[in-house]
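Missing here is one protein chain; the remaining ones are kept as they sit in the complex.
Letters A, B and C mark the chains in the order given here, with residues in each chain numbered from 1 onward.
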Amino acid sequence: MTDKKDNRESYLQMFKQMVRIRAFEEQANQLYLSAKMPGLTHMYVGQEAVAVGICEALTPNDKITSTHRGHGHCVAKGADFKQMFCELLGKEEGYCRGKGGSMHIADQANGNLGANAIVGGSAGIATGAALSAKQLGSNEVSVCFFGDGALGQGLLYETMNMAALWKLPVIYACENNLYGEYTKVEEMAAGDLMARATGFGIESFEVDGQDVLAVNNLTQELVERARKGHGPFFILLNTYRYYGHHVGDINREYYRSKEEEMLWRKERDPITNFTQLLVEKKISTPEELKSIEREIETEAEEAVHYALDAAWPDASEVDMHVFASN
Amino acid sequence: MTDKKDNRESYLQMFKQMVRIRAFEEQANQLYLSAKMPGLTHMYVGQEAVAVGICEALTPNDKITSTHRGHGHCVAKGADFKQMFCELLGKEEGYCRGKGGSMHIADQANGNLGANAIVGGSAGIATGAALSAKQLGSNEVSVCFFGDGALGQGLLYETMNMAALWKLPVIYACENNLYGEYTKVEEMAAGDLMARATGFGIESFEVDGQDVLAVNNLTQELVERARKGHGPFFILLNTYRYYGHHVGDINREYYRSKEEEMLWRKERDPITNFTQLLVEKKISTPEELKSIEREIETEAEEAVHYALDAAWPDASEVDMHVFASN
Amino acid sequence: MREITFGAAVNEAIAEEMRLDERIIVLGEDVAEAGTPFKVLSGLVEEFGTQRIIDTPISEPGFTGIAVGAAMTGLRPIVDLMFGDFLFLIMDQLCNQAAKTHYMSGGKLNVPMVLRTNMGATRRSAAQHSQSLHALVAHIPGLKVAMPSSAYEAKGLMKTAIRDNNPVVIFEDKLMYNDKAEVPEEEYLINFGEAEILHTGSDITLVATSSMVQQAEMAAKTLAKQNISAEVIDPRTISPLDETTIINSVKKTSHAIVIDEGHQNYGITAEIAARISEKAFYYLDAPVQRFGAMDVPIPFSPALEDLTVPTAQQIHERAVLLLEGKL
Partner (left out) sequence: MREITFGAAVNEAIAEEMRLDERIIVLGEDVAEAGTPFKVLSGLVEEFGTQRIIDTPISEPGFTGIAVGAAMTGLRPIVDLMFGDFLFLIMDQLCNQAAKTHYMSGGKLNVPMVLRTNMGATRRSAAQHSQSLHALVAHIPGLKVAMPSSAYEAKGLMKTAIRDNNPVVIFEDKLMYNDKAEVPEEEYLINFGEAEILHTGSDITLVATSSMVQQAEMAAKTLAKQNISAEVIDPRTISPLDETTIINSVKKTSHAIVIDEGHQNYGITAEIAARISEKAFYYLDAPVQRFGAMDVPIPFSPALEDLTVPTAQQIHERAVLLLEGKL
């Protein structure tokens, strides 16, 4: 199953996309720290291999639904930095004309149906997109991203049940980053997490969410099977968020130790480990990779400056888009 | 585990309670057919062994929550015919002063926290009662009755998860009568029904819901364990409703065959089979059982007459009980 | 003109639109073979098949959410919510998701879906199967809300709802399913936001919704016998609300009663009465009267339930008192 992506181009693409996410998030964090960001935001740093491994197995027409921690999914699905930063800053050129912000960023052109500020709130939407795909014969697949915390929401079970009954081409991607806000997953979820989906007759898989190749290989296989009508599937992706629950969550020792954080950062970083693999396998050189990183960082910085200078939406926009025209 | 109930008195009590339910329901059906019943109601006939087997393992202080098909649970938990019929007819002497009716009948004194017209709607209530029991140290157990159709409701999974996390003394009793309204359970529920609970780390059991002894023995064991803090548990009880979804559901062939109905009535009737066992084991005689039946039928008839003649609530009651006094 | 029932009108509207547009599907509990408990959808599955008339598990939040996603991606789902009381279960998917998606996406994503459900007490169905909860959704920006009062309106409003590119909630009074009215064979639509004047008059304006329109018309007839001329207005949609027609009427009659089957407190009679009181202020001869359902959970007992809902007789009595300056 590794053949498809087993080539320089796709490996470098995955590397780039992970670096893009990280660069985006570091800038977003800086915007918060320098008080230029309206409100709060949730960093995806540490989880890059999940979004990239999955989205690189999708076409732009395939749909995803995202979460409050959604920048990674958005970038991975092909979004542009400038429009993203504009959205985060509430500017008119943002993906949602500034109306959505970080928690509602959507990029319809690339198949991102939107982040969601209701935990688990997009389970129905992703499943509905799969119903459309089946009904309209589009051969598209949809992926529902959600965190371990969303396993607490009954909606997820209701929709997984229907997806299973109707054999819909949807993949439920559960990013287990060990915490929902300030609470450990084992205090929130009884039983075996995988069994939450197998209980509904859904074939389920567990994968190292820090290993972009493993994630990508598995997803390619499942996407292919889903397109043939063998879905739905459930993937449990073990991963970690490096930052706090949101940018303002600085003192975290009361719910998780610095050692734990260090361990993941040092030993399980998806970008560091993939860099090493690319070099070891002679797919690339440290120099090439560094220069890619620098290029992306520059692009991110420029996008931030662009967004900071961009125009606010006009006051007249406030009551536009309440209803679509007929 | 059979020792507790392995004696004449308790066997006859179970027999009586099953007969009471059936007698109650036949009268309720007649009330509908003779246009004396306001609204509709859902018959429990066929499922008697479930309610009785379970409730005979409980004390009056133990709590149950019931469903739209709730007369059986109410009778089994010790309710009085007169107050029940009065409630079904909307009379002041009813358990809820006529305000609840068939779908909301509650009998607090016997631990019945009420029927519920929202499918699955009482999952939280039963689990909350178990939280009270644990918190207040009352040593009580609660039982949540619900149908196979309620497996579609996300609330159930949310509450089972918390019950499992917090080791609450609650038993989830899923009465699988093969249909939710006019739809077969396999069209509504993907996967293995038992796995719906084991997925949340809940120990689960399947039992023949037409065999009152089997149900009672299992429940006794689980109640005892729940009191010791080993809960929660899930029981799947396979059973059948003889009548339609509600009293007005007369032509049923489009969703289930007469043959199927006949098979259950003839071969799997909980009362007939238990009667046979009581006679075979020489616990009772056909004559004794017949006379019990006749006595109960008479009691039911009298209760119906009483209820038909009973007074309506006074108009002034209409805005009483919106709020409890402080 | 031919007469058909309210239920048949709904059925026709859906069938006609489904023939025109392949993207329309129906989702809900027992909508296919059973044709819903009220049998309103009977026959649809035979014509359109189980691929388009889809029986769901008893998972209202789930299938509503699925409809939202399907609507965002090319289908035009009609969600069948068996009882209006179950709205409470789907509020998040309806109000946090469906209603806000177009706005939150800056106009990029649409959610063209219809939620058909019902309302209305006095069926002896008790507190969880008798509510009229339209005020809840009328309060949410991004939702349109229709309340047909006859077979004619049921068909025209349903067809308009199906063609609308926004989430629309339609409340059908379950007591009216067998009521007949003239319904043309030819296609017609009823525009949202255009109230209907059912009965013109000069002394008092009765604004009524859904089945209360019948009660108001009956009251108007009784009033006519006393030479009191009542104008009966049916807003047909409460979001958008045709304020102009209502205000113009009150400017003429100087008296108004607003009648609705939702609870009175914080219900829709408040909005309509407040707008009349504000915008026809200088024309009013007496305070605008509101007449909603009692603010109690719906009791089961027939002896109590009937007391909770406005009746023609009560409307008539209040109208007389109002015109006599006694309110």
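We adopt the following convention: contacts are C-beta pairs under 8 Å (C-beta built on N, C-alpha and C of every residue); 3 or more make two chains touch, one makes a residue touch a chain.
Only a predicted model underlies this, so the values are computations on that prediction, with no experimental measurement involved.
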(message) Using the document's definition of touch, tell me which of C:Arg76, C:Lys100 or C:Lys174 contacts the absent chain.
(response) C:Lys100
(request) Based on the whole complex, identify which of B:Gln27, B:Thr67 or B:Asn161 touches the chain you can't see. (result) B:Asn161
(message) From the list B:Gly100, B:Gly147 or B:Pro169, pick the residue that touches the absent chain.
(response) B:Gly100
(request) Touching the absent chain in the whole complex: find that residue among B:Gly46, B:Gly114, B:Gly180 or B:Gly199. (result) B:Gly114
(request) Specify the residue from the set A:Gly72, A:Gly111, A:Gly154 or A:Pro232 that touches the hidden chain. (result) A:Gly154
(request) Spell out the interface residues on chain A facing the chain that's missing from view. (result) 38-40, 90-91, 96-104, 116-121, 149-154, 180-183, 187-189, 254-255, 312-313, 315, 317-319, 322
(request) Since one chain isn't shown, list which residues of chain B touch it in the complete complex. (result) 63, 65, 94-100, 104, 106, 108, 113-114, 116, 118, 121-133, 135-136, 138, 142, 154-155, 158-159, 161-162, 165-166, 320-326
(request) With the missing chain put back, which residues of chain C would touch it? List them for me. (result) 85-89, 91-92, 94-96, 99-100, 103-104, 126-128, 135-136, 138-142, 238-239, 262-263, 265-271, 273-274, 277-279, 281, 284, 286-290, 295-297, 299
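Note that only the chains that are shown with their structure count from here on.
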(request) Write down the pair of chains with the top C-beta contact pair count. (result) A-C
(message) If you average the CA coordinates per chain, which chain's centre is most distant from that of chain B?
(response) A
(request) Report, in whole Å, the distance between the mean C-alpha point of chain A and the mean C-alpha point of chain C. (result) 41
(request) Give the residues of chain B that touch two or more other chains, as numbers and ranges in rising order. (result) 151-154, 187-189
(message) Show the residues in chain C shared as contacts by 2 or more other chains, in ascending order.
(response) 56-57, 59, 61-62
